[in-house]
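What you see is the complex with one protein chain gone and the rest in place.
Right after this comes subunit A.
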């Protein structure tokens, strides 16, 4: 129900044009505030996660976690731009990842959660202690 193989075009603030599969970019996007470099990184992130979720790429959760950790090993300016872009493009998982990384970087904190422990806490937070906006 719904095609995922259509391509859409994105034009960035510095006039670069990207062509991506619809599954990777599921929202109507305003990218005029996002530079080509940042958008390129974001598309990498989205592609990786969509492919991994769809089974198109053979990657274990641990390997994806590792990939994410490397993804955010950038200078703080870039990290900051990624946060703004993830927020603007409404990519919640990337926003979570980059914000946590930013907090950890700013406060010099090492993320000592194992992937299972982090998942367990996340589940407990959302399933038990989550409030609606209504």
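The working rule: a contact is a pair of C-beta atoms (placed from the backbone, for glycine too) under 8 Å apart; a residue touches a chain by one contact, two chains touch by 3 or more; residues count from 1.
Operating definition for what follows: contacts and distances are computed from a predicted model.
Think of the chain that is not pictured: of "F-box domain-containing protein", "PIGU protein", "LSM12 homolog" or "T-complex protein 1 subunit epsilon", UniProt labels it "F-box domain-containing protein". Listed here are the subunit A residues that touch the chain not shown: 1, 76-77, 80, 99-100, 103-113, 117-118, 121-134.
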